[in-house]
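A single protein chain has been omitted; all remaining protein chains appear in their positions.
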Amino acid sequence: MSDKESERLRRLPYLTRRGFMLAGGAGALGLAAACNGTHATVSGAGQKNALGLKLPSGAAPASEQYYVQAFDSTGASYKAMDFYETVYSRAPLADQFNIPLVRLNQDYSIVPGAAKGWEQSADKNSWTFHLRPGIMWSDGKELTAADFVETLRYSADSKHAWDFSWFWSGVIKNYTEAVAGKVPANQIGVKQGSDKYSLVIETEGPVAYIPSACLYTTPLSAAALNKHGSGTYNINPSTCVSCGPYILTKFDPTATVVLGPNKKYSGPFKPPIDGLVGKIYAGGDMLPRFQTGEIDTISVTPLDLKIAAKNSRTKNLHLYKNPNDFEIWYAFFDVTKKPWSDLKVRQALAHSIDRDTLVKSLLAPLATPAYGYLTPGYPFAVEDPLKPLTNYDPNKAKSLLAEAGYPDGKGFPNVTFNWWANAVSNTESVVQALTQNWKKVLGIDIKLQELDKTTFYAKMNKKPTEIGMGFVSYGMDYFDASNMLSVYKGGGRHNWNNAQYDALLAKGAAESDNSKRQEIYTEAQTLLTQQAPALFVFHLLYGYYYAPYIKGSALSKNKDGYDGIQWPGFGATSNSLQQLYVADNESSWPRQKQTGVV
Amino acid sequence: MTSTMEETVTVRRSSSSFWHAAWYRYKRNKLALVSGVIAVLILIVAALASLIAPYGYATQDLTQSLAGPSLHHLLGTDQLGRDLLSRAIYGARTSMAIAIGAPLLGAIIGIPIGIVAGWFGGITDWITLRLFEVFTMVPQILMALLLIALFGGGVLKLILFLGVTAWVGFGRLARAQYLALRDRDFVIAAKAMGVPTWRIIFVHVLPSAVGPMIVFFVQAIPATIFAAAGFSFLGLGVQDPLADWGKMINDGEQYLSVSLMVALLPIICIALATLTFSFTGDGLRDALDPTSR
Partner (left out) sequence: MIAYLAQRFLTLLLVMLVTTMLIFGLMHAVPGGPFDQTQQPLPGPAMANIMHKYGLDEPIWRQYLNWLWALLHGDFGIPFEQPTMSVTGLIAKAWPITLIVGGITIAISYLGGLAMGLLAALKHNTWIDWVLTSAVSTAGVALPNYVVGFLLISVFSVKLGWLPAGGWGQPEDLILPVIAFSLYPMALMARFTRASTLEVTYADYVRMGRARGLSERRITLRYILRTALIPLITIMGPNIPNILTGSIFIEATFALPGLGSYFTTASLHRDYPLILALVLIVAVLWGTCYILSDVAYTLVDPRVRLEGLSR
């Protein structure tokens, strides 16, 4: 998923106030004195929560089954609560008012959601999804194929100008034309099938990854959409319509968003947690807020870990780690300009990065060295064939540079390396380590020039790109190699145009046999790493702390050994929704009372 | 009356003995003398940084991140394993260049404008006042963002930017001082005697007006360092890995609970520079004022 800024703690460096949690920060914890969590005298096991689910053994009473998350509003703008209204301006706790066609489980596999089954047509040009009957909206109407049809048509409507329309463009029939206004939105290849529970998606040619992509089919209510004309009806508690387990109780975009239980919920998955609180902070340190019980979970950086290790309470907390949206952080070149137009120069730089030392001292334990675009564990990702193409080999690097005409860096032109500050990936230290690396091994002096984020992306996304060398990341949008690898497709954001690569991607997108797809994508990744239009430095791992009373199988290790709530997070698109609950607070961890929940 | 006046040092007409007397008065002020020596020392260290510092400012040792003081690194290291002592020394070079260069530029631009505005009055003064206001109201961040997008960053451009935005302070002060002094008896007397304007300004008005200006200049030094640090996150500023005291504080602030020295050292350096330049400035002001004890 792209920029989920609300889940990342992006902050301008000087806004941190990490130093507050000195060893034994008893004082700060003492401040939460009045609001300390109490060891429940009555267990909730066997009790029914507000949605009618029987709580498991060890659970806290039903009144405590709520989950508080923190959101950093720096740089974010909150317009709506639904994916199909806007993707980049979604408020905290968005996409909880419905059930998508499919969901994702912990092992990143697609499992049934609102649809109980699906199949591709014989001619491979369409997919049919079969909805479960009996899922009701809170306004009394039933969830049918019509809701999905109306929602997708709304997204293609050129008047709505949805900010994510690239996603279905070229995938769903006529979608690109509808977005451009050439055909009316009701001509797109989404329609009701043989009955009201059957949804047909017609594609532009065979598309193998439709089930993965359909993770993003969180529908709006067709009735409400027609009544209000847009999807913003869900930011108002009085007009919110939900077929999911939660409904909007409070919406204050500068302070908090609260979701309460949807008493009219009739869907197949009942979560133990029946209230959600999203606390919105304009920057600042999250760790103290976690330690004083304001929030139930945080995402931590390596520095947070160092600080937490000094505190008696947090030093024994288990650190949950997973790749979240499988980010790759890399340095990219504009290969149309000198000296980057020379393959040998690029490869020289590629072989001169000591990833292991860099990751160990600046990012561990929350990163792994990267040799390719895809993080191991991501569909069709490979690593071993890529290593020899870009491993740390100073001698090889030096000789490559000499062959390119710059022995020991002599005569190397002046280049500027642009970057923007991001605390989670410790970019400032990483780029300095990189330039120092290149200086030491190759003898070239690369000048660093920081840009503010907006300027950086504006310059990079210009056609042709205005950044000669930069440091950037990409996180996936959906679970398929076609997504991540398409960033380097011709005409993309990095000005690298390789016909062979494009052909491989096109083949892979159409191929339905998985082993054949693996071959195609292995070739594509190998080509990408070998041609080195980018230097892959590290894959980020997200670290999480959960308060000890937050339990459930959503947190346990998945098939790759990663734990904590996996991407896409606690929401309708993930089956973590059913697998999390609030347990007895045996360790008397502080938990502040939340008003207005349940 | 005469008895008290005999204790003062007589001010003579010729400027050379005025400066002589001023130097004599400065020397007598022990605090100012010592501070002056230290201030000059700081400047020397800044100038000779590459000769004095044990390591380069960019030399990293990733295995020694945030280490405490040791034989190899007398004051410890920062998050990239760079020697803090060396970074402090190189930081003196960068920070002093900015902290003295920018206010100097501001003074050179602002003081003449302020005096001219006061001298000519009328429409010139009116326009100058409006310029003061407009310059103050335009957000510096926007200007900085535009300049950096157009011209790139770097220390020299930073000095130019800060200097040009600092002229307002000096201009207003110079103008106010000029206006306050021009109606003083000794100025009117000089005019009546036919002393040319420029001489009045330089020989008579300026020495009396210079007091608050010195104080203003001296306080601009730490203020400029912090302003430079504030802009460093926008990209218009000192770029990594160049060492600069203000930027070092910014960068080190997040590591405060892991290693105190990373942020403390530049703070001490700035405080030291501020103190010594303040006392030196005070001493200068006292020395240049012909009526001080």
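Quick notes
We call the chains A and B, going by the order they appear; numbering starts again at 1 in every chain.
By our rule, a contact is a pair of C-beta atoms (placed from the backbone, for glycine too) under 8 Å apart; a residue touches a chain by one contact, two chains touch by 3 or more.
Note that the structure is a prediction, hence the values are computed from the model and not measured.
The omitted chain makes contact with just one of the residues A:181, A:205, A:268 or A:365: A:181. The chain that is not drawn here is touched, among residues A:77, A:226, A:341 or A:587, by A:77.
Between the chain not shown and the residues A:169, A:357 or A:558, the one that touches is A:169. Of the options A:453, A:516 or A:593, the residue whose C-beta touches the omitted chain is A:453. Residues of chain A in touch with the missing chain: 2-3, 12, 14-15, 17, 19-22, 25-28, 30-31, 74-79, 88-89, 158-166, 169, 179-181, 235, 251, 253-254, 281-284, 288, 452-455, 457-459, 461, 474-475, 477, 493.
Contacts to the hidden chain, counted on chain B, fall at residues 1, 4, 31, 118, 120-122, 125-126, 129-130, 132-134, 136-139, 141-143, 145-146, 149, 169, 172-173, 176-177, 179-180, 183, 208, 211-212, 215-216, 219, 222-223, 226, 229, 234, 246, 249, 253, 256, 263, 267, 270-271, 273-275, 278-279, 282, 285-286, 289, 291-293.
To be clear about the criterion, only the chains that are shown with their structure count from here on.
Considering their complex, residues 58-60, 62-63, 65, 79-81, 145, 148-149, 152-153, 230, 232-235, 239-241, 250-251, 253-258 of chain B touch chain A. Chain A contributes residues 12-14, 16-23, 303, 306-307, 310, 357-358, 360-362, 416, 421, 423, 428-429, 431-433, 435-436, 439, 447-452, 455 to its touches with chain B in the complex.
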